[in-house]
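Quick one: structure below, then a few questions.
A single protein chain has been omitted; all remaining protein chains appear in their positions.
== chain A ==
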Amino acid sequence: MKESLMDVVCCPLDKADLELDADDRDEEEILAGTLTCTECGEAYPIEDGIPNLLPPDMREEASA
């Protein structure tokens, strides 16, 4: 994901701001890391450049 995506995403649960923590990035984008809600503390993974912003209960179901 490009850092500019931060302008349009929020926590799916409470719509609060997310904080970006990048573990791996190239010149253009973040390839791996975590987006953490500044309000409820829920963490959303970024894997292979794609953030998974499903609410936790749906995330479990989707990875099955």
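The criterion applied here is as follows: contacts are C-beta pairs under 8 Å (C-beta built on N, C-alpha and C of every residue); 3 or more make two chains touch, one makes a residue touch a chain; residues count from 1.
The rule is simple: contacts and distances are computed from a predicted model.
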{"item": "Identity of the absent chain, which is to be given by its UniProt protein name, from \"Branched-chain amino acid transport system ATP-binding protein\", \"Cation:proton antiporter\", \"Carbamoyltransferase\" or \"HemK2/MTQ2 family protein methyltransferase\"", "value": "\"HemK2/MTQ2 family protein methyltransferase\""}
{"item": "Missing-partner contacts on chain A, residue numbers", "value": "1-2, 4-5, 7-12, 15, 44, 48-55, 58, 62-63"}
